[in-house]
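Every protein chain except one is present and positioned as in the full complex.
Right, subunit A next:
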Amino acid sequence: MSNTTYDNFFIKLTNAFLQYLRENRGILIGLVVLCIIISLMNPDFLSTNNIMNVLRQTSTNMYLAIAMTMVIILGGIDLSVGSIIAVTGVVTTMLIAVAGFPIWLAVALGIFVGMLFGSFNGYVSATTIIPPFIITLATMNIARGAAYVVTDGKPVRVMDDSFNFIGSGYIGPVPMQVIYLLFFLIIAYIIMNKTKLGRYMYAVGGNSEAAKFSGINIKKVKLFAYTFSGFMAGVAGVVLSARMFSGQPTAGDMAELDAIAAVVLGGTSMTGGRGKIGGTVIGALIIGVLSNGLNLMGVSSFWQYIVKGVVILVAVYADVFKKKN
């Protein structure tokens, strides 16, 4: 790389970053204020250790929220991801513990099951007029039920260190979960900004008539987004089960709602057509920092629900208010 192209690249990167800050000014300020308040009340908050902790705790939600952003941008919704977490976790651990599969194969098959659920959602939503809320409400129940049926409601234990490393390992100070997250963020960024597919998601959600008249294959776009959502839920399921040494049929309960909250906080429109993965990242961080901070302060988890609800309402209202003016 010659010096000038290197400089150009650097300038482009800086510009992109500045634009990112500008676009997300509102929630960024919110996030920073939140961090300042918490660190004033508990200085431990800013330690490297705790920051990595926050990122690790947030990462599962972010896996889901990244894909949820895509689904919501194209005008859909995916309620089934929480249940898919349970199914993939259970399938993966059972393949290892009961069927004796090698870990890599069990993990791959587990994630594949997540993708199957996702592509089912996508196929039905692309080919029928059933609203995605209903389709994924159904698969949410089916997937959760399946997880209970195959395990008889009991956790499936896998006491294997190399499996555990997938969820609990570190490279230097950075947890594995965060490394996956960075990887998937880059993939998602490329899809949304550099490929036709990403462009078409905005088109389908923004004006499906225009998408149709432009000759876009709407079915393919939907199928991809929901399959990707199932895939990301599968990843979350594997990581969680590896972390807990077990596949739990109760895992990921209500996880879809945290993911939707992160997407909405990040400024993505529930009616589709507009939104950014970058905003979702900040939205998920706000939720993560909030619960971490409240934990550090020793606020009971019962109260944490209430605080989270209020924050979502206030943040989204402030955002709508800002856009109106």
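What we mean here is this: a contact is a pair of C-beta atoms (placed from the backbone, for glycine too) under 8 Å apart; a residue touches a chain by one contact, two chains touch by 3 or more; residues count from 1.
The rule we apply is simple: contacts and distances are computed from a predicted model.
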>> Tell me the UniProt protein name of the chain this structure doesn't show, selecting from "Monosaccharide ABC transporter ATP-binding protein, CUT2 family", "Dipeptidase", "Putative spermidine/putrescine transport system permease protein" or "Aspartyl/glutamyl-tRNA(Asn/Gln) amidotransferase subunit C".
In response: "Monosaccharide ABC transporter ATP-binding protein, CUT2 family"
> Among A:I38, A:I72 or A:A211, which one is in touch with the chain left out?
Replying inline: A:A211
>> Take the complete complex as the reference. Which residues in subunit A touch the chain that isn't displayed?
In response: 190, 194-196, 199, 202-203, 206-207, 209-216, 273-274
